[in-house]
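With one protein chain held back, the other chains of the complex are shown just where they sit.
Labels A and B are assigned to the chains in the order they are written; within every chain, residues are numbered from 1.
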Amino acid sequence: MFSLFLYFFMSFFDQLLQFFVSGVTQGSIYAIVGLGFTIIYNSTEIINFAQGEFVMLGAMFMVTFNAALGLPIPISFVISVIAVLIIGILIDLLIIRPVRKPTHISLIIITIGASIFIKGVAMLAWKKDYHAATPFSGEKPISIGTAAITPQALWVIGITCVVLVLLHLFFEYTDTGKGMRASAINPKAASLLGIRVKRMVLISFALSGALGAVAGIIIAPITFAIYNMGVMLGLKGFCGAVIGGLGSVPGAIIGGFALGVLEAMGAGLISSAYKDAIAFVVLLLVLFMRPTGILGKGEMKRV
Amino acid sequence: MSEKRDYIYIGILIATVSLLPFFLTNDYYLHVLILIGLHTIIVLGLNLLMGYAGQISLGHAAFYGLGAYTSGILTAIYDFHPVFAALIALLFVGLIAFVVGIPSLKLRGHYLAIATLGFGIIISIIFNEMKLAPKGTDLPMGGPEGITDIPKLYFLKYSFGLDNILPVKLGQVTGLSNVVPNLYAFNIVFDTDLKYYFIVWIFALLLLIISNNIIKSRVGRALRALHTSETAASTLGIDIQKYKLSVFVLSAFYASIAGSLYAHFIASAGPSSFGFHKSIMLVVMVVVGGMASIWGSIFGAAFITLLPEFIDALNNSVVKIQPELFYIFEDFDIIVYGLILMVILIFMPEGLTKGIVDRLKGKFSK
Partner (left out) sequence: MILKVSDLSINFGGVKALQKVSFDVKEGGVKAVIGPNGAGKTTLFNLITGIFPPTNGEIFFDEVRIDGKKSHRIASMGITRTFQNLEIFDNMTVLENVMVGRHLKSGSGFMECAFRSLSARQEEKKIVESSLKYLDFVGLKPRANDMSTALPLGHQRYLEIARALAMEPRLILLDEPAAGLDERETEDLLMLIGKIRESGITVLLVEHDMGLTMEISDEIVVLDHGELIAEGTPREIQYDKKVIEAYLGEDELFT
């Protein structure tokens, strides 16, 4: 009797582990995307709704360079990231800078416009089909205990960790990184110290573009690339950032991973039909109960 | 006084709306005009919220959809009288807006935008997943095809049926099965597009007059005051939360009315019409028309609703010249939306109506 119970418990536990693994994989993407949002938000207070499209473009470029043009994976990776990085810069220069009346509403809508535009161009360029991306190192699942994980998922988690470490080093030890942190905290003081805020904004767009691209590139072999993949990924990555605390870099990471795991658990244990809703329900709960999120900067209105 | 000017404008509008259908060569155009009317209704409400009270809603299509679904479900599945169903929809949607609004409207700026966005997406997911079965059948309605076989609109005994001439596009997209039950109104059933055109535009004009009345009144001033300075407004005795919530619920009412009208017109209510894309489209309409302009609401709704038609026309003329180029312009409207959004907000944030009018005035005064 007890062994029967144990058996069910173990298989339940197996399932949990499997969900957890897939949750962490997905959560990595959300974390990176959320970071993209956070970095731009910190330097500009803008919520860049085009962030999801950076992810899509990264995936699409990767498919084009690697699968269509036959370039090796590492090279395609780098070129794709650079391409999206440039697009990020263009968005800052052509769309954000010329804005005459920068109110919250208008900036949000402008970036929504940009995302719609990019999606439309992508649809023209790559049509509405799913494009297969080649996994980096094969498809045979590896066993971790009783859970199976694909090599690509390992790549996702691994590259995410590398990205996080690099970002940390960047913000802590490079002048540019420190300058960006300063501008985020206090733009006036920063500019008095000689930090060119406009340049910081440009860099943040470039960086967010690159991050989005990386996310798209590593997830594409798992989910395949399609012109509208950016919408949900972007929105959910954004949910992760808000849950963790909009404006907080560790918050975006924690929020993203937490969201990925919650989603996987919820989809597996409760209902997979409403999986997409989980992110937004949690988002609303956080907004209503603690808008600054888990680690967010407190909003103190100084009068 | 500007009051006289208002009466003149309203008079012109009524005349135009009444006479327009008789100049149309094709029933399809009538159909488009009806859609413009529906969108105008929603945009009028959204404009009160965004343009005058200064709050953001990126999920307003949810209220539109809730109105449509409620009317659809109550009439198609539970055989309610359409007007009764629409009133229930109104109360239901208002209640949801109230409940969602209380915590949301305490948020500022982009947090409010995010909350409305999340709400809109949750509702559209529910639409996509929800299934209900009509009495006595095993066939659940709902899911991606939505609610179908919605009866026509009527107030009293006669039916307003929908025309048999339906654009092919619409039939395919909504999975519309057969003839829609009729909508009765004052012993008329709304069974032709023409009758539907008039009922929709009667509502649109009424709501336009109501919106105008509100703006020019004590309530309108309170809303405009809180848009500019919540602090100052509250020190003058204006209860900020109460007004924000009220205008939010009011804008949801507008959307619900449009939704109910939509359901009986299209005879079905599917999730694809009420998602994120639609919410954004509505915001674009408000912005294009001008964020604090009642008249601009009509213009914005018309402009954006007609856009796919323009592009289709472009498509068709291109196809005649060079058939291969057809692919380039197909689905071009998405790109154009994006471009329009960006260009207008960068260069003419006050909206197209005011922007163009101001520029024209500038030219004439020279």
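Definition applied: a contact is a pair of C-beta atoms (placed from the backbone, for glycine too) under 8 Å apart; a residue touches a chain by one contact, two chains touch by 3 or more.
Here the structure is a predicted model, which is why all the values come from computation and not from measurement.
Contact with the omitted chain, checked across B:5, B:131 or B:218, is made by B:218.
Checked against the full complex, the one of B:15, B:91, B:232 or B:313 touching the unshown chain is B:232.
Touching residues on subunit B toward the chain that is not drawn are 210, 213-214, 217-222, 224-225, 227-229, 231-240, 246, 250, 292.
By our rule, only the chains that are shown with their structure count from here on.
Across the complex, subunit A is touched by residues 50, 56, 58, 103-104, 107, 109-111, 113-115, 117-119, 121-122, 125-126, 129, 276, 280, 283-284, 287, 328, 331-332, 334-342, 345-347, 349 of subunit B. Those residues of subunit A lying in contact with subunit B across their complex are 47, 95, 98-101, 103-106, 108-110, 112-121, 123-124, 231, 235, 238-239, 242, 273-274, 276-277, 280-281, 283-284, 287-288, 291.
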